[in-house]
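Take a look at the following structure, please.
Only one protein chain is missing from this complex, and each of the others stays in its spot.
This part shows subunit A:
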Amino acid sequence: MSQPEFDARQLVGVKAERVTNISSTDYPGHYPNEDHAWSLSKFTTNLKVQVKRLSNRSIDFDIVGVDASIANAFRRIMIAEVPTVAIEHVYIFNNTSIIQDEVLAHRLGLVPLNVDPAPIEPRLSAGDATDRNTIVFKVNIKCERKADAPKDATEPEDLYINHEFLSRHLIWEPAGEQGLMFADNPPAPTNLNIVLAKLRPGQEIEMDLHAVKGVGKDHAKFSPVATASYRILPHIKILKSIPPQLAEKFQRCFAPGVIRVNPVSKEVSVDPVGVRNDTVSREVLRHPEFEGYVELSRVRNWFLFNVESEGPYVPERILPEAIMVMKSKIAQIRAGVEALISGPGDGDVVMKNI
């Protein structure tokens, strides 16, 4: 098995000091004097989405056959526009810890909450909190000395009760229908061990927290992902066979598993599966002895996505959510365009929230 062959126009050149051929044409996938008319069947056969790795918190998947603009749109939506629920209003009744109120509130806001945002409505102003748009948490924590602490103890966990205010101390307060609504998945932080403040005897914190629905472009705390990004598939082309004495050195110029060296013949070849793990360090281009032996490039329409979920979504759900957001945006534009076409002619069409 060898690396699949790609159309040269599909490749982004990776040179020693620059990247060439970065842009697709103005009409991606279309070239002059060739027929690339768009057809759904062709698109569906070319489009491949494949999950490569899935864990509790992250997912690697490939999207092949779309233009960078589409892949990037998904990435951007995943970061900035898939809604989640995060703490937005903090009502502090008492806070005698050394963390100042604003700083504590800021830290609380960044705690990822495991609340399915779907049933929650956006809250328009701070005043109108209802059970439909607000999740309430309460915190009431006080640090005290442990009566039975050993005399020679020095560690805070031996000496004190509640020496740390952790995310697990956020207690959900069901309001109205919420008890039923979230019966099988009660709202709580996704990670229960985030240290929010350290406490010492006599210090206490009492507050109410209101979590609301929002999107990442308003504040990073609403972003459902730690990060969502992609890279394009590396492609290595060996132009002429590598001298056997340099084979191992050549292999070391790439990430492990990218280059295969035949143990006997010292013949060098590119591992068609492992090549996706190459980091494109361009190390091979640094050595003059490999000049003319190899050509590095990347495949323009082959996107290797990596998405780390930090919010309520399981990692595999984030892309579909992003697609949903995108569809609703398209629907809005379509409605706008239709209104423009069928409208009186000169009137502008107002669209909201794109």
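For the reader, a short list of remarks on this structure follows.
Here is the rule we go by: contacts are C-beta pairs under 8 Å (C-beta built on N, C-alpha and C of every residue); 3 or more make two chains touch, one makes a residue touch a chain; residues count from 1.
Operating definition for what follows: contacts and distances are computed from a predicted model.
With the options "Transmembrane protein 138", "DNA-directed RNA polymerase subunit beta", "Metaxin" or "RRP15-like protein" in hand, the undepicted chain maps to the protein name "DNA-directed RNA polymerase subunit beta" (source: UniProt). Interface note: of A:45, A:130 or A:227, the residue touching the hidden chain in the full complex is A:227. Although one chain is not drawn, the whole complex shows that of A:100, A:262 or A:328 it is A:100 that touches it.
Checked against the full complex, the one of A:59, A:80 or A:270 touching the unshown chain is A:80.
Counting over the whole complex, subunit A has residues 12, 14, 17-20, 22-24, 68-69, 71-73, 75-76, 79-80, 92, 95, 98, 100-103, 106, 110, 216-217, 219-221, 223, 227-232, 255, 279-283, 286, 298, 306 touching the chain that is not drawn.
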